[in-house]
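Note that one protein chain of the assembly has been removed; the remaining protein chains are unaltered in position.
And then subunit A:
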Amino acid sequence: MSDALRQTPELVTLTVNGSVHQVQLDSRTTLLDALRDHLELSGTKKGCDQGACGACTVLLDGKRIVSCLVLAAQCEGREVTTVEGVTVDGRPHAVQEAFCRHDALQCGYCTPGQVMSAISLLAEGRAGSDDEIREFMSGNLCRCGAYPNIVAAIREVAGQEATSR
């Protein structure tokens, strides 16, 4: 049997949005497919499966990553945060609210990835200017072309955070 066919079922323990899940996975399963196909967390989207579009962005130990380029088995003992896990006391995250207000989305498919990337960008302190936001949001493609509104939404949240500091 060729290497391509060698599948080892593995029991993987994943901590996602604070909940611990034990799942039996084909060892080739990416974090993205584990979230979508095994944990019923379909908010994280697959846009290319090649790490090039950012639609599958999640936080791994608080840092943004593309979940299609990480195997689920590599995430044991680490904290995964998806778009389903960013609400605060049942209320939408400030970034989510700003995206709605600024119409920073159209078809909405890239939006969960944009939201996760924006949350991370703010934490990284990369929202100091519009140009900086544009540069550090450029790993998240939006084919509908909502970019100016995405920048406006992030700019607003960055401004609120600066004021409340």
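Basically, contacts are C-beta pairs under 8 Å (C-beta built on N, C-alpha and C of every residue); 3 or more make two chains touch, one makes a residue touch a chain; residues count from 1.
One rule holds for everything that comes next: contacts and distances are computed from a predicted model.
Enquirer: If you had to name the missing chain as UniProt does, which of "Xanthine dehydrogenase, molybdenum binding subunit apoprotein", "NADH-quinone oxidoreductase subunit J", "Anti-sigma factor antagonist" or "Permease component of ABC-type sugar transporter" would it be?
Expert: For the chain not displayed, UniProt's protein name is "Xanthine dehydrogenase, molybdenum binding subunit apoprotein".
Enquirer: Write the list of subunit A residues that the hidden chain touches.
Expert: Considering the whole complex, subunit A reaches the absent chain at 2, 4-5, 7, 26, 28-29, 33, 36-37, 40-50, 52-53, 55, 82-84, 87, 92, 96-97, 99-101, 103, 105-112, 115, 130-131, 133-135, 137-151.
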